[in-house]
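Okay, handing you the structure first.
Yeah, one chain of the complex is gone here, protein chain that is, but the others are all in their spots.
Chain nomenclature is as follows: A and B, assigned in order of appearance, with residue numbering initiated at 1 for each chain independently.
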Amino acid sequence: MEISSKQKEAYFTATQMQLVTTRFFANRAAMIAGSILLFMIVISLFSGFLSPYDPTIAGRDKEYENGSPQIPIFWDHNGFSFRPFLHSKTKYRGADTNFRWVYKVDTENRRYITFFPKGWEYKYFAYNINLPGKNLDFRIPGLTFDRHLFGIDSGGIHLFGTDKAGKDLFSRTLNAIYISLAVGTLGVFISFVLSLIIGGIAGYYGGWIDGLCQMFTDAVRTIPPIPLFMCLAAFAPDTWSSELRFFFIATLLGFIGWPTLARRVRTHLLTERSQEYILAAKLCGASSTHIIIRHLLPSFTSYIIVDLVISFPYMLLSETALSFIGLGLREPVNSLGVLLQSATKADVLLNYQWYFLPVLFLIILILSFVFVGDGLRDAADPHRNK
Amino acid sequence: MVSAMRLTLIETNSYMTNLLEIKNLNVEFDTDEGRILAVNNLFLSLKEGEVLGIVGESGSGKSVTAKSIMQLNPGNTHYKSGGEIIIDDENVLKFDSTKDLKKIRGGKVSMIFQEPMASFAPAIKIGHQMVEQLLLHKSIDKKEAKNISIDMLNRVGISDAEKRFNQYAFELSGGMRQRAMIAMALSTMPKLLLADEPTTALDVTIQAQVLDLIKSIVKEYQMGVIFITHDLGVIAQTADYVAVMYLGCVVESGPVREIIKNPKHPYTIGLLEALPDVNNLDAPLKPVPGNIPSPLERPSGCVFHTRCNLYEEGKCNIEFPELKNYSDDHQVACLKVSTYEQ
Partner (left out) sequence: MNNNLITVKNVSVEFNYQENVFSKKQKIQAVKNVNLNIKKGSFVGLVGESGSGKTTLGRAILAANHISSGQVIFHDEKNDYDLANISKKDLKDYRKKAQLIFQDPYAALSPRMTVRDIIAEPLEVMKLTSSREETDERVRSIASKCRLNLEHLRRYPHAFSGGQRQRISIARALVSSPQFIVADESVAALDVSIQADILNLLKALQTDLNLTYLFISHDLSVVAHTCDEVAVMYLGRIVEQAPTRELFSNPKHPYTKALLSSIPSIDPDKQNKAIELKGEIPSSMNPPSGCVFHTRCQYVNENCKKTVPQLEKLNGSDHQASCLRINEI
């Protein structure tokens, strides 16, 4: 395999970051996972635009409760149509169905899908926080939009079906992805800041300071998370608004998750600190600041990015677990955990299987994070080169 | 050690057949950057009671060759077809099942490594490991295995062998660990001992003792030893024959005295001139010019031509030199050196 001298020169002058990204792009599994992840992040950010209905109770469709998924079709016995359409469904209950409500499909009645219709309003950057007690509540009006990607000319279109109250599951799922990712991000951010401070001090100074920080870190880590979560989550009063609850749960996750990351930060620092090129810098009389900024921080950025991406799935899972048992986010806030909660009844298992669709999204989300994290770690790992 | 070409002649004449014969060994590694040729067209042989030294620098393929004998190379290794490693009339390269490989590994062939800690599991006592190894290869009971092990520890010069038998690897010093590793390798009475840089990590005073030990073992048990090192001084004192390797090829081979006193290949000459000799402090150190090429950029023709002072354009960069006889036992792979056949 002939490598041109231009390519060789490019390799020789490539910075560490460039090498890492090149290696990452060469890893097929990681790239596929990365694209899926990117896709999910984008759809979650545009969840308002993509959902035809308001995911909260305000958008429920009374005509179509517990309805099965409706997939648009282009063709039926009446002929082909460029515009996708759905058949109407009417509620019916009678002796032959044991007096349960079922939906009958009326194949003569077509309802056409509309694109870019106006619909319910959704907001960006609108915050309305009511802090307990003090008069520090603030509101940011934010931006309001009301266009959506698709809708239907009459009746409802429910791609993933609806739940018991008639809320569109598709909209709820998109919204849930967004909320879960947001909680995860905030939690990771908080734990990152904490672990950077504590792990950083421990790793940089060593000695008894390290010993002390270690003891503290280990003490926090040994506290069993589930009972801790339960206590702290139960402590949150019901009167809190859903946004406040959201921040609270995210902060909680951050405060429980930092020990693992802190330990990693400390290990990286301790290893890097004893590298000979650091000693070489010290022998030139370099100050601690110079060493930290010029040497330690860059060396550890790639590791930290990997660690952050890898700890994301744990945050997600923790939040899902908490919400699932009812201690995390609650209705009307959607998160993947909340959606899963309604999928636990036997009724659902037998009759309304589409409630499980959010599970698929959760699995895909977590797996893609894991694969991307693995890919990043393989790309950044220096041992591969030796 | 004789060349493949003279093999048939010697076989009919000698009483002892070759303990080990490597013919046409080609080893390649599959890496992300492509296929790397680690060993190129290697021919070697060894008789009982002989010490063959393999000398080379980084990338020479000496370790890969030794590991090929025990099939210890990593999973992405390819042994090109046509190559043979024959021990006791069996071609080891054809062995696929672990059962067959078990016969060689630790049984007929033993290996000692540069880093003694690599041989011993840190959390298991040394004695236990030695006994375990013996039980795998010989049908004896535990008590007899223990006796053999302690006896072996004594023979390698470890004082208080009974006490050491019950200790962990980290409780011994570097020199003792290396000796314990030799004891473990020898306890199964292998016919062939592969020593991969066994003394490189040791202090020079300990090295001298370990080398003496290896020499006395060879004499006593008539074992064949392949000694891999980068240190020509060690080879000069320990080996009977030497093969000089560069970038996967054997460039020169023959009896130790002959090669050191009368080297013919430019690389061997260069190595000897670059070596500081305590007994000759006036001689200047002449480095071999250039750098060892990366295995991904193997030079065409003769692999050494990029650094050779005898380089001839149009010849050395096109034709691949075969290992040919310069004199009776002395073989050189160089297009510019006149040999028997030319």
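The rule we apply is simple: a contact is a pair of C-beta atoms (placed from the backbone, for glycine too) under 8 Å apart; a residue touches a chain by one contact, two chains touch by 3 or more.
As the structure is a computational prediction, the values presented were derived from the model and not from experiment.
Q: Looking at B:Leu37, B:Ile104, B:Val131 or B:Leu232, which makes contact with the chain not pictured?
A: Going through B:Leu37, B:Ile104, B:Val131 or B:Leu232 one by one, B:Leu232 is the residue touching the chain not shown.
Q: Of the residues B:Ala38, B:Met70 or B:Val288, which one touches the chain left out of the display?
A: Looking across B:Ala38, B:Met70 or B:Val288, the contact with the absent chain belongs to B:Val288.
Q: For the chain that's not shown, point to the residue among A:Ala286, A:Val348 or A:Leu367 touching it.
A: Candidates A:Ala286, A:Val348 or A:Leu367; residue touching the omitted chain: A:Ala286.
Q: Mind listing the subunit A residues that contact the chain we can't see here?
A: These residues of subunit A touch the chain that is not shown: 11-16, 19, 211, 275-277, 279-286, 290, 294-295, 298-299, 382, 385-386.
Q: Hey, which subunit B residues sit against the chain that's not shown?
A: Its contact residues with the unshown chain are 57-58, 173-176, 203-205, 207-209, 211-212, 230-234, 236-238, 256-257, 260-261, 270-272, 274-279, 281, 284-288, 291-292.
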